[in-house]
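Left out: one protein chain. Kept in place: all the others.
Going by the order they are written in, the chains are A, B, C and D; count residues from 1 in each one.
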Amino acid sequence: MRWPADSRALRALIRDPMGLMGLVLVTLFILMAVAAPLLAPYDPVALDVRAKLKAPSFAHWLGTDQLGRDTLSRIIYGARTALTIALTAIGLAGSIGILLGLIAGYGPRWLDAALVLIFDALNSLPMMMFALAIITVLGPGTGTLILVVVLVSIPGYARLIRAQTLSLRSADFILAEQAIGASTPRILLHHLLPNVFGPLCIVLSMDIPVVIMLEAGLSYLNLGVKPPTPSWGNILYDGYTAIRTSSTLVIAAGAPLVLATLGFTFLGEGLRDALDPRFATARPR
Amino acid sequence: MTLLSVQDLALDLPLRGGLLSALNPKARRSLQIFADVSFTLNPGETLGLVGESGSGKTTLARALLGLTPTTHGQIHFAGQPRRTPADFATLRRDTAMMFQDAIASLSPRKTIGALLAEPLTIHGQPAPKAKIAQMLALVGLPADFATRYPHELSGGQARRVGVARALALNPKLVIADEPTAGLDVSVQGEILNLMTDLKTRLNLSYLIISHNLAMVRHVSDRIAVMYLGRLVEIGPTRPTFAQPLHPYSQSLIASEPLPDPRKRRQDLAIKGEIPSLLNRPTACVFQSRCPHVQPICRTDPPTLREISPARFVRCHFAHPTGALS
Amino acid sequence: AEGDTLRIRATADFQCLDPKNMIGELDEIIPRCTQVALVRLGDMRDGNKWQPWGAEKIDWIDPTKIGFTLREGLQWSNGFGPVTPEDVKFSFERIAGSDSAWAYQFEKLDHVEVIDARSGIIHLKEAFAPFMVIALPYYGGNIICKAATEKVGGSYTTEAPAECGPYRFAAWEQNQKVTLTANPDWTGPKPAFATVEIYIVTDDQAAQLAYEADAFDFTKLAVNATAQIKAAMPANSTLIEAQSTRYSWLVINQNAEPLKDIRVRQAIQYAYDSDAVLLGAYDGLATRSTGVVPPTSPFTRASNLIQTRDVEKAKALLAEAGVSDLTLTLVALTDSTTQAIAQIFQANMAEAGITIEIQPTEDAAYWAAGDKTAGDGYKSLELALMNFAGGIDPTENLVWFRPDQIGIYNWAFFDSAEFESLYQQGLTEQDEAKRKAIFNKMEDLMEASGDFIFICFEPYIAIHHSNIKPVIMADGHPDPVMFTKA
Amino acid sequence: MTQPLLEIDALNVTYTDHGKLAALRGASLTARAGEVIGIVGESGCGKSTLAASVINLLPQAAQVTSGAVRYKGADILTLPPEAQRSLRGQDIAMIFQDPMTAFNPVLTIGAQLLDFQHASPASRAEKLARARTLLSRVGMPDPDLTLRRYPHQLSGGMRQRVAIAAALLMNPTILVADEPTTALDVTMEAQIIHLLRDLRRDYQGAILVITHHLGVVAELCDRVYVMYAGEVVEEALVDDLFHAPRHPYTQALIACDPGHFTDATPILPTIPGRLPDLRNPPTGCAFAARCPLAEPICANPPPRVEISPTQTALCHKAGGRP
Partner (left out) sequence: MLTYAIKRIALAAVILFVVMLAMYGMVFLVPGDPASVALGPRATPALKAMLTERMGLDQPVAVQIWRFFANAAQGDLGIDVWSKRPVLDQILEAFPQTLLLGVVALSWALTLGITLGVLAVVYRGTLIDRALGLVSVSFISVPSFVVAIYLLLIFAVWLQWLPAIGAGKAGDIPSQIKALILPSLAVGIGWVGYLARMVRASMLEIMAANHIRTARAFGLPERTVVTRYALRLAIVPTISVIAVGLGSILSSAVFVETVFSRPGIGTLITGAVFKRNYPVVMGTVLFTTAFYLLVITAADLLIAKLDPRVRDALAR
C-alpha cells in the first residue's frame, strides 16, 4: 500500500520557487518539442542560401543560419532531438548506473571488483575509437548514438552511487531491513536508493547539456541525427563555425541549452528536496 | 527440542594498524568482541541478556541473525546449522529483531506506515490501512502516525514502531536489543505485557538484551550475564537474582538504583580498573575488578561450569551458596 | 613582421621531413626552406612560373633529357661537403619506383647522369612535358645529402642529417611552433627575414582570433570568414582572395544499382543548383568549375555541357527511366563546407523528387568507402562529395579518373577507354594547343558519362600584415623563403 | 532567594511538519545553582523538545510560538546568534538523547572531543589529556584507543559515555542530559550518577536530567518536573514525588514502575488509555481521559495548585487531600 507522501512532495516542489521554475521550464520545453510543427514559423529545413546568416529581423526573429534556414524554427524543432536523445540516454545511463553502483557497493566484494573492472575499463577507452568501433558493428543511427552515450556515462554514475552505498551498507536501518527478511533488491531500491540518489539526481540533470553537445560532436561520426534535421547541438556547432560572422547563431542555440539545463537542474534539485522528508517542509531560517 | 543453540561463538574484528602491521601478519592486531559464547534457547522461553555496556551484546545479537560475520563457532536454529547467507535468509523468516537505536534503525525516507507495512508485504501478506492502524494501536500510538517520517518521532515513539515492526509477523524468535529503553514505565509495561501475551499465545521465544534489571527480572525465564565478551553466568531468573554466583553478577545486581530517594547508595558496588579491550586480561576477564581475585585468576581462564542444576558460572571460585571460597 | 622575424601559421605539425615519406603541409614547407631543389615555383597568383633555384642553369636538352648545373657554393651542413649531382641522383632515384607517395611524380624518370662536380643530366623514359613543374620544385624534388642519409640508414624522419637551404631548422616545440633561422652558409639569394616562426594552429576560427591578437603575420582563413573580415578589416592587414588548386566535385557511381541508368545520373546533373552551392557553401567566392583542370590554367575547358539547372528536365529524365521514390546516400566528409554543400545538394535533389540521405564520414572511414581493398562497399557506394588538392599540370588531376583507378580513386566507376588513350597522349604531347584539345575532350567525356558534377576550385583566403608580401604555392602552402617586406 | 540560573517561562513550541503539533504548551521550569533537576514524563510529551530549546537548537520544523528561556536573566531565544553560540558548550552543555547519530561519522572521537574544546586556550596536548581524563571518568575502557576510533565502532553505551564526557569537557554551568544512561548497564549507571553528584558538589552548576528511569531520579535528583502532553503537570522535591505525589498522572507513573516489585509479575501495571492528540490538544485537563479521578470539571483548564512552596500540581483535584 502507498502512503500519501507523493502529493505532499509535489506540493513541496511547487512551493519552492526554484523547483517551480524548473518545472515550468521543463514543461515548456517539452511542450515546445511536442508542438514544434504548430510553433515553428518556417520549415526548419527549407533553405535559402541567398538569405544566409541574416541578423534577427521581424521575418526571422533569431535570424538565419549559414544556409539561410530560420534559426527560431530550427531551435524549436531542435528541442525534439535534443530532448529525446538527452532524456533517453541520461535516463538509461542513470538507471543502469544506479543499479550497478548499488550492486557494487552492496554486493559481495568479488562482484564489486568485477563491476569496478568494467567501469574503469569502459572509462579508459578513448571515446572516438569506441564510437567508431560501435558504429562499425551496429551501424550508424540514433540508437547507436544513445548506446555510446549510455556506455560512456555509466561508469561515472555507478561509481558515485557505489561510494555512497559503501558508507551506508552497514547502517542500522539497512541491518534492520535485513533482519525483517527484506530481499536484496528491496533493500537496494527501497532503502538504499532514496538515500544515495540526492547527488546523482543533481549530476544527471547537469549532464543533459553535456549529452546534447556530445550528440552534436558524434553526429559527425555519422551518429545521431542526420543532416539537415536540426538539433541544438548541431546548431551550436554551425554557430561556432560562423561565430565571427554572426554570433546570433551561437547565442540563439546556447540560450535554450542554458535554459533547459536550468530547468532540469532546478527541477532535479527541487525534486530531491521535495522527496527528502527532512526538507519537504522545513523552511530556511 | 531447542529452538536456538549457539556453540563456541566468537568474533574478532581486525584493528586498523599502520603500514608495518599490515605487512606483518603477526603484528596485526584485532579486537576480540566476544568469544566462547554458548547457550541454548527453548521454544516459548525468554532469555534475558544483561551485562556490561560494550561487552558485545549487540554484536552477538546481530551475529545470531547473520547480520555480522563471526570468526568461529556454530549457530543452530530449529535444528538446522546456519552458516551461509542463504541459511540466514531462511532463518530470518522466523525471527525478528528490535534494534538498540530505535530511530537509526528506521529507514529515514519511508513513512511509518510504509515501514510497518513492509514486513507484511515482504512475506506476502496484505497490509491494509486498518491493519497498520491496529499495529500502531498495539504499541500505543495513534493511527495518524502512519503518515509521519522517522525523524518526526520522539525517541520512545520510534522505539514503539520498532517493536510493532518486529512483532508484526509472529516470529518464532524475537531478539530484542533494549526493547524498552527510552520508554516511560507505563508504555514499557504495555510493551512488555504485549510481548508476554504473544509469548503465551504463540509460544514465542525471546532473547531480551537490557540494562533494566527490574524489567528483565519480570519477563525472563533465564538470564545470561555478559562481561567483556564472555558469558560469565547463565541461570534461571529467580535464583540468579536472589543469589548471583559470579562476582560480576553480584555487583551488577547490587548496583541497581532503587526508586526511592530515601535509599540512596553512597558508594559504588564495583570499582577497579576497567579492562582494556586491546590487552584483554588473559585468564579471567573480570580479574581487574574482582574483589576476590586470586593468583589463579590471572593465570588460568575459568570455564563456564554448572555449579548447581541449570546454573552455569565462569568463575574458579563460584559456589552454589553464592559465597566465594 | 616583428623586425626580422616572419611569423606564419600552419594547420598541423610536421611528421616527416624526408622527401620520400613526407605527407603534410609543414612536412613540405620546412624542406622548402632547409633543403634545396633544382627549380622553384613562383606565386600561384602569378601563374606558378618556375625559375632555377638550386641549379644555376637548367634546361631541356631534348624531350627526354634535362641538363642542369648546380649553383656554386651549396654546402651541406654538419660537414658533409658540397652539394653534388651525385646527391641529385640519389635523391630522385630513391623515390622513382619506390613505395613513396611521390613516386608517381618520378614515374617517367629513367636515371640521373652525373657529368661532373656540379652538372648532370636527368634522363626520362619518354617525353613528359610537365616534369619540370610536377617533379622538381617540391616533395620528391628536394635534394638531400646522400652521404648523410646513408649514414643514418637510408632515410630519416624528423631530423634532417644534413641541410642546405636559405634557412636552418632551429627549434621545435611539438604541436606549437617551429623556428627556422637564416643559414649563414647559404650562397643563394638571401631571404628577407632572419627568422621564420611557424605557429601550429589547427582551427581556422582560433587562427583568425590569434591573428587579430597579433600572434602571427600570416594565416589562411576559413572561406566563410571572408565576409566578416572584409566588413571589419583588422588594422594594417591585407586580404588574399585567390583560387586554389583544390578542386571539388560530386561522384555519381554508375555501378550502384539505382544509378546504373544514365538518365538517372543525368537527372541529378540537371537538378544540381550550382549557384546555390557556390553562394551557400563558398560565400560566392568561387566560380563553377568546368572540370578538374584549374581555371587559371591555359588548358581549362570553356564551359560545362549542362550549363543551366533544369529541374523539369531532371524530372522528365527520371520519369523516362521509370524511377520514382529515389533515395540515395551521399557520403561526405565532416568539415563544414562539405556538409554545407551536401545539405544544399540535398535540397536541390528534393526539388526533383530525389531523397538524399547525407552520411557524414570522418576521414579514414571516408577513404575506405571507395577502396576496393576495404571490402565490397565501393561497388554500391552511390554518391560522394570529393575534393583534392591538385597539381599544376592537367595530367596531375586527370590521372585519378583512369579506368585503373576504379576502386582506388575513381569512385564513379567511370570506365572510358577513350579517356585512357587521351590521357596517354596528353602525357607526351608537347604542343600546348593540342594538349588543350585533349584535356577538354577528356573532361567532356567525364561530364557526359553522367558520373560527375564539377563544383568548383575552392577559393583560397588568407590574411597578412600589410608590411609583408607573401608568396603562396600552388598547393596553397606559403613559401617563407620568398616572402618579402613590403 | 538567589536568581535562578535557568528559567524556562511558559514556553510554547509547535512542530509544523504535519499541521501544527503543539509539543510544548506553556511549560515552565526553574533551576538554581547546585540543583539537580529531574524531568520525567510520558514518552512523546515534549521532554527532548524542552531540552533542545534550552540551547535554542530545535529542529528546523519547530517554532517557538511564545515564552522565554532565561539564562542568568537573559532570554537565550532573543540573544544575537553569536552570543548564543558562545554560551553553547561552554555555559550550557547538552547530552542528546540519541547517542548513535550524535557524532560525526567521519571524524574520530578524539578529533571531535578536541573540537568541542575550541573555546579553551589550552594546548592541544592539554585538551587531549582532558578528553582522556573525562573518558576514563565516565568509565570508558582504553581512553586512548577510544580517541582514535570512529563513532560507528563503539557500542551504544560507549557512545553515550563519550557524549557525557564531551558535555563535561568545558565545565558547563548548566548540563542538560537527555536520557544519559539508557544504554548503560547499572554499574556504569551508578558510576555516572556518582560523577554527576560530584559535579554538582564541585561546580555549583545546575543539572537537568531527563529520564524514564525512576531509580535514577531517586538516586540523583533534588527536584523533579513531571510532564504530560507538553505541560508540566507536577513539580516536587524528589522525596515528595515518590512519597507524596499529588497529580494523578504522577501517582500512576510511580505505581507502574517495575522497580517496586521484587517478584516477577506476569502482567505489569500500566496507565490505560492514550496520550491526547497534540495537534488538537484538549482545552481541559490533558490527562482527564485516562484519569481515574476525572470529573466533569476536568473539561475546564486545570489550575496550577500550589501545595507547598516546593510542590505544585496542574490539577482540579490536587487541592484536596491526596
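Just so it is clear, contacts are C-beta pairs under 8 Å (C-beta built on N, C-alpha and C of every residue); 3 or more make two chains touch, one makes a residue touch a chain.
Everything quoted here is computed from the prediction, not taken from an experiment.
*Asks:* Thinking of the whole complex, not just what is shown, which of A:13, A:257 or A:274 touches the missing chain?
*Replies:* A:257
*Asks:* Which candidate, D:105, D:272 or D:319, sits in contact with the chain we can't see?
*Replies:* Checking each option in D:105, D:272 or D:319, the one touching the absent chain turns out to be D:105.
*Asks:* Among C:35, C:69 or C:100, which one is in touch with the chain left out?
*Replies:* Here the residue in touch with the unshown chain is C:100.
*Asks:* If the hidden chain were put back, which of C:158, C:181 or C:425 would touch it?
*Replies:* C:158
*Asks:* In the complete complex, which positions of chain C touch the hidden chain?
*Replies:* Residue positions of chain C that touch the missing chain: 15-16, 21, 23-24, 99-104, 157-158, 173-177, 199-203, 205-206, 209-210, 212-215, 362-368, 371, 373-375, 388, 400, 405, 408-409.
*Asks:* If you put the missing chain back, which residues of chain A would it touch?
*Replies:* Residue positions of chain A that touch the missing chain: 17-18, 105, 109, 113, 116-117, 120-121, 123-130, 132-133, 136-137, 155-156, 159-160, 162-164, 166-171, 198-199, 201-203, 206, 209, 213, 236, 240, 243, 250, 254, 257-258, 260-262, 265-266, 269, 272-273, 276, 278-279, 282-284.
*Asks:* Suppose we count only contacts with the excluded chain; which residues of chain D make the list?
*Replies:* 52, 55, 57, 59-60, 85-90, 93-94, 96, 98, 101-107, 115-116, 118-119, 150, 152-153, 166
Simple rule for what comes next: only the chains that are shown with their structure count from here on.
*Asks:* For the chain pair with the highest number of C-beta contact pairs, give its two chain identifiers.
*Replies:* The chain pair with the largest number of C-beta contacts is B-D.
*Asks:* State, to the nearest whole Å, the distance from the C-alpha centre of chain C to the C-alpha centre of chain D.
*Replies:* 90
*Asks:* Measure off the straight-line distance from the CA centroid of chain A to the CA centroid of chain D, and report it in whole Å.
*Replies:* 50
*Asks:* How many Å are there between the centre of chain B and the centre of chain C, using C-alpha atoms for each centre?
*Replies:* Spacing between the chain centres: roughly 88 Å.
*Asks:* Using the touch definition from the top, which residues of chain B touch two or more other chains?
*Replies:* Residue numbers touching two or more other chains: 101, 104, 147, 149, 151-152.
*Asks:* What parts of chain C, by residue number, touch at least two of the other chains?
*Replies:* none
*Asks:* Hey, which residues of chain A end up touching chain C in the complex?
*Replies:* Residues in contact with chain C: 45-47, 49-50, 52-53, 66-68, 132, 140, 219-222, 226-228, 238, 240-246.
*Asks:* If we count contacts the way the header does, which residues on chain D are in touch with chain B in the complex?
*Replies:* 15, 17-18, 40-44, 47-48, 59, 61, 97-98, 100-101, 136, 139-142, 145, 154-158, 160-161, 179, 182-191, 193-194, 212-219, 221, 238-239, 241-243, 252-254, 256-261, 264-271, 274, 277, 279
*Asks:* Residue numbers of chain B touching chain A in their complex, please.
*Replies:* These residues of chain B touch chain A: 62, 65, 67, 89, 92-93, 95-97, 99, 101, 104-111, 113-114, 117-119, 121-123, 127-129, 132, 146-147, 149, 151-152, 162, 165-166, 169.
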